[in-house]
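One protein chain is absent from this view; the other protein chains keep their places.
In order of appearance the chains are A, B, C and D, and numbering begins at 1 in each one.
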Amino acid sequence: MASLEGVTQHLPAIIVAVPLLAALAVTALWWFSNKLCYPLSVGAGLIALAASAGLFQQVLSYGVVEYRLGGWPPPWGIVFRVDHLNSLILVAVALVSFLNLAGSRVAAEKEFQEKVGAFYALYLLFTTGLFGILITGDAFNLYVLLEIASLTGYALIGIGSGRASLSGLNYVFMGTIGATLYLFGVGCLYVITGSLNMVDIGAILPNLWPSKVIVLAFLLCLGGLFVKMALFPLHGWLPNAYTYSPSVVSSLVAPLTTKVMIYAMVRVTLTIFTFDFAFNKISLQVPLVWLAVLAIIVGSLMALSQQRLKKMLAFIVVAEVGYMVGGFWLGNRAGMSGAVLHIINDALMTLCVFMAAGALSFRTGDDRLTSLKGMFRKMPLTMGAMVLGGLSLIGVPPTCGFFSKWYLISGGIEAGHYGFVAALIISSLVNIVLFFRCFEIAYFEPFSGSAGHQSGPMEPDDRSSTVVEAPADMLITLLTAAVLLIVLGIFSGQIVTRVIHQVIPALTG
Amino acid sequence: MKRLGLIAIMVFGGLLFSISFELPDLGDARSPASTHVSPYYIEQAIHDTSVPNVVTAILADYRGYDTLFETAVIFSAGLACFFLLRITDRKAPKARFYRHLATGLTLRVEKGGRLPEDTKEFERIDSAWVPSDVIINMTCRLVVPFIQLFALYVIAHGHHSPGGGFQGGVIFGAAIILYAISNNLRRTLRRTSERTSALLGSGGVIIYLGTGLLCILLGAGFLNYSSLSLVPGLDPVSARSYGILIVEIGVGIAVTAVMVWIYYNLASAGKLDEGL
Amino acid sequence: MIWQLDLIILLMVVICGISAISIRDLLGSAIMFGAYSFMMCLLWSIMGAVDVSFTEASVGAGVSTVFFVAAVFRTTRRTRD
Amino acid sequence: MEAITTLIIAKYNYWAVILLIVIGLYAMIAKKNLVKKIIGMNIFQTAIILFYVSIGAKRGATLPIIVHAHGDAAHAIHAADYINPLPHVLMLTAIVVSVATLGVALALAMKIYFHYGTLEEDEIQKKIMDREPDKVATSGEHL
Partner (left out) sequence: METIDSIRPLIAILASLLVIPLIMVSRKAPNLREMWTLAGAGLKFLTIVSMLPLVLAGTRIECTLVEVLPGYGLELRVDALGMLFALVSSFLWIVTSVYSIGYMRSLDEHDQTRYFSFFALSLSATVGVAFSANLLTLYLFYEMLTLSTYPLVTHHQDREARSAGRKYLFFILGTSIGMILPAMLYIALKTGTLEFASQGIVKGRISPQATTLLVLLFVFGFAKAAVMPFHAWLPAAMVAPTPVSALLHAVAVVKVGVFSIVRMITGIFGTGWLAELQLSTLVCTLAALTIVISSLIALSQDGLKRRLAFSTIGQLSYIVLGVALLSKSGMVGGMLHIGMHAFGKITLFFCAGAIFVATGVTNVSQMVGIGRRLPLTMSAFFIGALSVIGLPPCGGFISKWHLVIGTVEANQYLMLGVLLVSSLLNAAYFLPIVYRAFFCTPAESMFPGPAAEAPTWCLVPPLLTAGLSIILFIYPQPFLRLARLAIQAISGG
């Protein structure tokens, strides 16, 4: 019945169905045994990764893949529409979530104890939601999957006590406003087009251009997504949410949520509203790039004033969102390619630094910068990964961060938008300060059992502190992520020419 | 900041108001919304799925994928409430209270004392327990079966009248919640334990998802119920109808269980003791 | 659809909504929210959205209110605004 | 006057939607009580649902349940006779989403209450400031 050919034909469905099934199975089985959760989840993550890789391959060889759910043709049924853009990001998201999942066993058991099954189930549901957002070709369906990803995200973030719950609830409010605005926007689109299929709407809209409702729909959709992606000044929910959540969670949510939302923005703008409308008919381009510039500057400066590693990283995420939004709204090929490339690069970079931060706080039980003391000696490999991640965020070749920055800056120069160029460079310089401040603490100051205790410079021959690395599974996945940063950097030329340019030129001409 | 927000809201409202004049008139049958996609559903649903209630047909078939994830949303909410609230430490409390059913006397058993668990005359209660009213108690006990029956009807009759898995499921869940409110949580838990509700919750979604996956195994696309006709010798149209029924039942089970599950956690603040 | 009736119910909806957020007692707010949902479901059934109003009646007016009451019962009724 | 009445009849639902959106957002921003905020959030969501239902409304049409379903297949079905069912389907989903969000939000609010002993946002902020401003929320201390 289900031959290999049959399986490859159904890859899009498998990508969402398998994690969902695994989430359900984990919830059910966990009442009987705690031990099955981890292997089951990792297996599902692996299958999703393989399926997305297979799908990517398919798209590369045959072009756009369309999968009709329930056998109904669009616009009546829901379709999955996989092109170069989302198949690429699918692979990245699957990879990031798989790596984080694989490395989460020890930390998750310590963190959630008996509720670990629920954690894995929510984790898988969250990934399912992201996959669904990436793969769908239906504007309303995107909302439903968005809510799956958000709801599980709220729960995962709010699990800690006190401020974690508070920031979780804050996230619920902001997230709901964002999602509901998006829903409102889709409603406006539906009012004037009568369709929910993205491609279909995109085909109808050009005939309706004088209508102000399109502009409203555009503003609502974008506004909603901006809240979700935490673009300045709507970023208020993000830093606390990422800071107070357990590290396993923040290293899942931080790399993925904002990036997938940026994908959604790209998708909504290019497929639904079309390039011509978004860049030629209405003049939002310039204000949005300036908003991105502000986001970059504010994010970087706020990161400077943080005393906690995770909060600092969270503000860097805010700045990175500015990179991508700004790059996209530059509206030229280089800028847009840079934004898309940065989605995958930044997902991996953020994963790497957040996982490293998680591994560090797993051992030190603290995420203040002062707790980094002596960590180059105690956890050299973890710090090595952190260094790579930091360099990538700074934008040092040959890590992948350099290459996306390359495109973004050249996009800025091409568009003559030197403010954006300056913001990118300033943020790189600030990132140098941020990361080397951490590295200095970790490198120059000796390990002191209790964090916060001040002591003099390290004796040259202090070998008392021995190496105590993070648990093996955490370490292996972390190092994999770190190495991938370089691999991705080396192959970024290929990715851009073979994949991203397949999407961008068709739309920008 | 707050004032800024309010101004923003007002501006937003004004913007919406100004654009409301551009929207099609209310109830306009010629608006794009009513003429582009939806006529197909109204005219073809009965032929495609033999389900007269177009809403059900769209919900479970044309846009069945949406509904699958709608169920998953509910399930996530149940799981999320459990994850957030449930307190799993099994520390024995200092003292436990028992009520002698026949006399209504309350017994306080100190830690380490012998607990009359196996005896039928005692029932465990909490310190915050409020005596329940006999009239309410009895009325609810009488009403609950009828509500449940009605819920089943709503689920089963979703093809022909308003209703379906969600509505029926919520009503069924509400019946259980009513029982829990009118009696107490512990007694409800003895009938529908937390584990049962969790298992049913995931089971319901698995029924839905499994149907969809079964369709793949039978050679058609995900959630394409027409392929179910291969099994018992149905024609594709009635196969779709049955497929819709199956997933509606799955939705009903899932929603029931999850509503109850959420209630358990919210009402007892995760302790699963007395409830409201 | 009788627009006069519609308007009256809409008015009720708005009144219930405003009172739900302005009553200085959370239990009262919860109940008013239930009333709001119920009015909403009436409105929708008038507009012909029977399935939606059925769902709103069971979910919005029913279970949601119970959740609110449960939450208020477990926390506090006190509110300062 | 006639024109105004027509206009009102044609648009009043949209205006109600706008009013409810403003009320909901107002409650979310201006109210300090968390439960009030949650209620505001729900009002906001139902406003959008009302918007969708208004889209689906069709004057002179009946419920989207096909009559004479069985045995009378030749009977022609006119789309204009039935209310647009698609927004209804979408809104079933939206309602379910809103109740799911409500559950999670209430659960979080309860957790906050158990930790801070209040639901008022300003009081919570004060308590955070009073306690160690930068205290690390270690994960072991779940409620």
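Heads up, the rule we're going with is that contacts are C-beta pairs under 8 Å (C-beta built on N, C-alpha and C of every residue); 3 or more make two chains touch, one makes a residue touch a chain.
Small disclaimer: the values here were computed from a predicted structure and weren't measured.
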| item | value |
| --- | --- |
| For the chain not depicted, the shown chains it touches | A |
| Of A:Val421, A:Cys438, A:Ala481 or A:Val503, the one touching the omitted chain in the full complex | A:Val421 |
| Of A:Ser33, A:Ser61, A:Ser283 or A:Gln494, the residue in touch with the unshown chain | A:Gln494 |
| Touch with the omitted chain, as defined above, among A:Leu46, A:Leu60, A:Ala203 or A:Ile413 | A:Ile413 |
| Touch with the omitted chain, as defined above, among A:Phe56, A:Phe98, A:Tyr263 or A:Phe403 | A:Phe403 |
| Absent-chain interface as seen on chain A, which is shown | 391, 394-398, 403, 405-407, 409-410, 413-414, 421, 425, 428-429, 432, 436, 440, 443-444, 457-458, 460-461, 463, 489-494, 496-497, 501 |
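The rule is short, and it goes like this: only the chains that are shown with their structure count from here on.
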| item | value |
| --- | --- |
| Between chain B and chain D, centroid-to-centroid distance (C-alpha), Å | 18 |
| Rounded Å distance between chain B and chain C, as computed from the means of their C-alpha atoms | 19 |
| Whole-Å separation of chain centres (CA-atom averages), chain A against chain C | 37 |
| Sequence positions of chain C contacting 2 or more other chains | 1, 50-51, 55, 59, 63, 67, 70-71, 74 |
| Multi-chain contact residues (two or more partners), chain A | 140, 144, 147, 151, 154-155, 158-159, 165, 190-191, 196 |
| Complex contact set, residues of chain C against chain D | 1, 3, 6-7, 10, 13-14, 17-18, 20-21, 26, 29-30, 33, 36-37, 40, 43-44, 47-52, 55-56, 59-60, 63-64, 67-68, 70-72, 74-76, 78-81 |
| Touch list for chain B against partner chain C, complex | 27, 53, 55-56, 59, 154, 162-164, 166-167, 170-171, 173-174, 177, 181, 259, 262-263, 266-269, 276 |
| Chain A residues touching chain B - in the complex, by the definition given at the top | 1-2, 6, 10, 13, 17, 20-21, 24-25, 27-28, 31, 67-72, 75-78, 113-115, 118-119, 121-122, 125, 128-129, 132, 138, 140-141, 144-145, 147-148, 151-152, 154-156, 158-159, 165, 188, 190-196, 204, 211-213, 216 |
